[in-house]
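Reading through the structure tokens given below for one structure.
A single protein chain has been removed from this complex, and every other one stays in its place.
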Amino acid sequence: MLNGPNLNLLGERDPDQYGKETLQDIENSLKEAYPDIDFIFLQSNHEGDLIDAIHSVRSGTIDGLLANWGGFTHSSVAIHDALELINIPKVEVHLSNIHAREEFRERSITGKAMDGIITGFGINSYLLGTEALKQLSSK
Amino acid sequence: MLNGPNLNLLGERDPDQYGKETLQDIENSLKEAYPDIDFIFLQSNHEGDLIDAIHSVRSGTIDGLLANWGGFTHSSVAIHDALELINIPKVEVHLSNIHAREEFRERSITGKAMDGIITGFGINSYLLGTEALKQLSSK
Amino acid sequence: MLNGPNLNLLGERDPDQYGKETLQDIENSLKEAYPDIDFIFLQSNHEGDLIDAIHSVRSGTIDGLLANWGGFTHSSVAIHDALELINIPKVEVHLSNIHAREEFRERSITGKAMDGIITGFGINSYLLGTEALKQLSSK
Amino acid sequence: MLNGPNLNLLGERDPDQYGKETLQDIENSLKEAYPDIDFIFLQSNHEGDLIDAIHSVRSGTIDGLLANWGGFTHSSVAIHDALELINIPKVEVHLSNIHAREEFRERSITGKAMDGIITGFGINSYLLGTEALKQLSSK
Amino acid sequence: MLNGPNLNLLGERDPDQYGKETLQDIENSLKEAYPDIDFIFLQSNHEGDLIDAIHSVRSGTIDGLLANWGGFTHSSVAIHDALELINIPKVEVHLSNIHAREEFRERSITGKAMDGIITGFGINSYLLGTEALKQLSSK
Amino acid sequence: MLNGPNLNLLGERDPDQYGKETLQDIENSLKEAYPDIDFIFLQSNHEGDLIDAIHSVRSGTIDGLLANWGGFTHSSVAIHDALELINIPKVEVHLSNIHAREEFRERSITGKAMDGIITGFGINSYLLGTEALKQLSSK
Amino acid sequence: MLNGPNLNLLGERDPDQYGKETLQDIENSLKEAYPDIDFIFLQSNHEGDLIDAIHSVRSGTIDGLLANWGGFTHSSVAIHDALELINIPKVEVHLSNIHAREEFRERSITGKAMDGIITGFGINSYLLGTEALKQLSSK
Amino acid sequence: MLNGPNLNLLGERDPDQYGKETLQDIENSLKEAYPDIDFIFLQSNHEGDLIDAIHSVRSGTIDGLLANWGGFTHSSVAIHDALELINIPKVEVHLSNIHAREEFRERSITGKAMDGIITGFGINSYLLGTEALKQLSSK
Amino acid sequence: MLNGPNLNLLGERDPDQYGKETLQDIENSLKEAYPDIDFIFLQSNHEGDLIDAIHSVRSGTIDGLLANWGGFTHSSVAIHDALELINIPKVEVHLSNIHAREEFRERSITGKAMDGIITGFGINSYLLGTEALKQLSSK
Amino acid sequence: MLNGPNLNLLGERDPDQYGKETLQDIENSLKEAYPDIDFIFLQSNHEGDLIDAIHSVRSGTIDGLLANWGGFTHSSVAIHDALELINIPKVEVHLSNIHAREEFRERSITGKAMDGIITGFGINSYLLGTEALKQLSSK
Amino acid sequence: MLNGPNLNLLGERDPDQYGKETLQDIENSLKEAYPDIDFIFLQSNHEGDLIDAIHSVRSGTIDGLLANWGGFTHSSVAIHDALELINIPKVEVHLSNIHAREEFRERSITGKAMDGIITGFGINSYLLGTEALKQLSSK
Partner (left out) sequence: MLNGPNLNLLGERDPDQYGKETLQDIENSLKEAYPDIDFIFLQSNHEGDLIDAIHSVRSGTIDGLLANWGGFTHSSVAIHDALELINIPKVEVHLSNIHAREEFRERSITGKAMDGIITGFGINSYLLGTEALKQLSSK
């Protein structure tokens, strides 16, 4: 599971809107809900770190990619190109509904290279995304 | 569950890409996966029928709306305005990833008035959408 | 008097902003204010019904058209073309000021084929529109 | 043969430009010119009816589709998607030359899913379109 | 009542389209139709004079603003900002239907800061606008 | 009959898509199908030659113009202006459906000055175009 | 002869490019070159003054209008509308070539309502413009 | 110090956001903070007056220009051209952050001809602007 | 003097608007008005011929270029680049006012490399252009 | 104080335009001018480092943020989102006037989440920005 | 080797920037550097001549195409289509860097149908292009 810029602050930010769960809480929820899955968690504010992490998938030991690219979603051709190089199931999630915010958030450059996108369900987006990944992997 | 134009042909269309399931199969899967939920299914190629159906939600006996607006997604201000009038959880689903197709499919006018969108997981989008609805309803 | 999509819910929607009057109340007000006029009222969420109704004007027994096209205002070339086919006075009304809302509501495609537009006066737009129609008819 | 919105008024409208023929006259001309062809005629101002009619083609008894989508030509993604689902020859016709009118009529969304388009020849467009269909069917 | 550039020539200009009434005739009609209202009339070709006049409304003795901004309608941010500073009812009128003319006249910058707009009814727009103002004031 | 750039290579190019007919074959087919018509054929890769040919129509011995402007269709204001100068029936044809290809092919500058356009029927577009011309001439 | 904003500074500004002539020198040159013409000169930095001056042409004693609208050229709908109201010959001049400068100077809103435009010849533009006016007046 | 349209109302407008200081208070603050500077203050709602004032700078007795062009900032080519004619230090200030408001306020046409811009610090923008001017003058 | 596409038909085309003068008449008028000037006249519908002619200016025996590029004005980068290579005075003329016609005629690509443009005076544009050239040459 | 990409080279770059001061000199000037303020300086060419630094502000020991985002100003949604998460005063500075350079520098994405922007005063922008921060902090 | 408009003047034009080499010199350099290659050189200012030359490649005796389309690069759909018809290696070269000049030179329509593009190295672009062609041919 990859998380892009600013997601390390989840839980501190606007608790009324997003709930009080931190990124750590989400990770715990995912482990609890899917005990059979070995999760690897990475959060970074560095576009390059995220690309490096996408590349590391080539090791062959990873079965799926769940990612929230944050602010890189709408502009990063480099992440997009990295995603095109890997062949495992790839699911993009967003906390808020990107179609209901500023116009520059409607477009997902990274999402063009993902299998699907789940947007607008708060931290539940992560659980739904994991479920989606599991189903994609079993095809 | 509302389905917009052309979705009545699901299963006939390009089985290699979308699987052989028909809309009836999806409905059966949903009933089976969520036996506690009373589903009401409507598919229509008429924008007006869909708006009428959205309005009927005001009867107060419906707890959530799962919808695939098909080709109306990208242009219907009228459906958008209808959705703004109802206050139950609303989830939009798409079979294919709307961000990975023609440019005119990237934008979702209807989605601006939904809680969230799940796009790109084939018929699994419907199951994930029902799960999302259930979680929204329990908040 | 033609009313487009979602206007059947008037009065239920956001009473603080638009008042508690329902579409029925507006119809009663119009009849009361203009007892000499025989009104025909139609509300539909179906673009086709509205086009059919515009065509019915050719019967020759109708002297003027008062319409609120709702969400179809900004995109319906078909309603625009229907309006071009009839020669009676035609007045478009809107409850809210379409120039003070989202950018996609600033343009009125249907309005290009109307005599004039009255926008922003709540249900008073209907009374002003009827007055305008009366004046156009007496020319 | 499918006809979109407002084409039911053909012949009443601007006889100097389009001639006095009504839609009924066109239908008669087509039957007369092509006595070997069994025509099914449908005109509707309802987008949904047109989509339903496109779907009915799947019955397997129809060899070709001749259509004038009227005002839906320039915006209907739903009709476009319906057309993509059927595999018989499909010809789009227009009475006037869509390239010589308002800018918003230059683009044909529906035409992207048709075999070809014939535009600008008045009611002759229908005869030429039938000829084109016949040739496509014999390939 | 404020009138923007070129409206001083009303009546001289294209009498077949707008009638022979001059701005003076309109003023007389308004006084006659609404004898209980004290009108203050100002016409100016100077954007600054119009802004000064809007500001003078703060004197507290003026109950409503009826204005035709003429060519300034489509570009004046300064008039728009002045209008945002005053809290009395504000109605914008136009002689011709701004949605049925050149594309650069479709947008109303000033109208974003008005309560409503009445466009396309010739000099009747002024009478309808006064009626609208009266109704806004009595709320 | 005028043919624009690259059409001299017809038949050599992608025979699976367009058939094996060469431009010469088309010319023969036209002569055979319309033995009563005296055809004059010109193909040129030079915009100026095509304009010269359009001008030569003024000799008064030519009754109609059938043309495929090829790549000049989408940008040549000079051909457009030449076409506006001649008053005989003018029909534009295209082998492929210009609405179903790259976005820059959707617009026809030359077509704005033609009577009508037939696009997408391969070499049959020429036969349909000749039929259309014949009907235009007999009006 | 009307001159728009900043032209009062002519001669002080960048003498290497425009020469040392002041607006007064231009006026003298015009009087000398055309002794039979009674010139009326007005320069103003106020859009409203220029509109007032255009209106004054209706007195009937003025045979032609030579104008350099300066920075108002590219945006003033109000001057454009004023120009449409007067029927004498109207010539617009510019010192520099408006097509060879910033992109926002390429368009002339005011020029749409003028007979013709002369742009790029420095102060000679005024002499050429007077010659053009004389020829327009003698038609 | 030049102030554009509507700034004469400062202090009356939205005191919660901008504080209660009037333009007079700002002027007093500037004189107090910079007793060695002789300020000349001008506020006008007339674009032409502001251009006249810019021109008056040529008298040679003025060392710097501090200006808030208000609504003219985003569209006035005429003010822009006037500013290009004068060579003293020029600083543009705005009360609110023009990059954080409506999209049409992001661009500063006038600012292209200023040395620098200070935007978003309320009335402090004036003090910072004076400081900036002083530093520019001492170079 | 260079004339672009379609100008060879001058005089035949719409005599009410442009007068009955042919290109030959214009040439005679120019020779008569300017007997001291040796004119070289070329009209071509071929962009390449016009570029060749521009290049021939390098022979050193030509003092100025008067040209009407016709339909090439709005799109020819090649003519623009050729014009940049020669250093004699260059004047572009147009019969009609390019700012008062279709939007795609407002821009002059070729004009970016000319000294100035004279547009809208019918065949007088040529006489004014020659006068302008003469003045440019004497600088 | 945060400095974005390439600002580490300040002083080496184009000394005629920006002066010879290095980033170190600026830091010294700031410390000298504001001895009571404890500055923390960071320059990085890494977008992620800058986001990390913005987050570190949450430690509670930092009272204000002065930043020059360099090339990230015009495109970084990630920095913009990070800035929205912190509540201390935030001032953006630029050495050159971003409104007077290439069009893609006119927009400030990061600036939408700052209190204000100071642009165009060379290294003085930093001093003015510090002054602005001090005033914001004392509110 | 094909050269488009204005390249015949190479060497005369701006020798400081491009060097003194003429097109003849380049041809000599290429022959000298690649004595084993039989070059055929063509320069034309006529788009049609260049298309004819592209077609001549079908003779089968030509192994590769090196071309500088000059001003046709950015707009010629006809050359683009001609290039798509031939299957030999195709390399486009430009003297100057098309990405560092006017915005309308950034796009290469012709380049979409070439194997690759070499831009910005002056006459060396031709040598590099020949090397590239040689490598493409040997694959």
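Note that the chains take the letters A, B, C, D, E, F, G, H, I, J and K in the order they are written out, and that residue 1 is the start of every chain.
By our rule, a residue touches a chain if its C-beta (ideal position, glycine included) is under 8 Å from a C-beta of that chain, and two chains touch if they have at least 3 such contacts.
Note that the structure is a prediction, hence the values are computed from the model and not measured.
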| item | value |
| --- | --- |
| Among J:Asn3, J:Ser44, J:Asn68 or J:Asn97, the residue in touch with the chain that has been omitted | J:Ser44 |
| Touching residues (missing chain, whole complex) on subunit J | 4-6, 8-9, 12-13, 44-49, 70-75, 104-105 |
| Hidden partner chain, residues of subunit K it touches | 97, 99-100, 106-108, 111-121, 124-125, 127-128, 131-132, 135-136 |
| Interface with the undisplayed chain - residues on subunit A | 46-49, 51-52, 55, 58, 75-82, 85 |
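Note that in this section only the chains that are shown with their structure count from here on.
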| item | value |
| --- | --- |
| Contact-pair overlap exceeding half with E-G, pair selected from H-J, B-C or A-B | B-C |
| Intercentroid distance (Cα basis), subunit D paired with subunit A, Å | 46 |
| Whole-Å separation of chain centres (CA-atom averages), subunit A against subunit E | 54 |
| Per-residue multi-chain contacts in subunit B, two or more chains | 46-49, 75 |
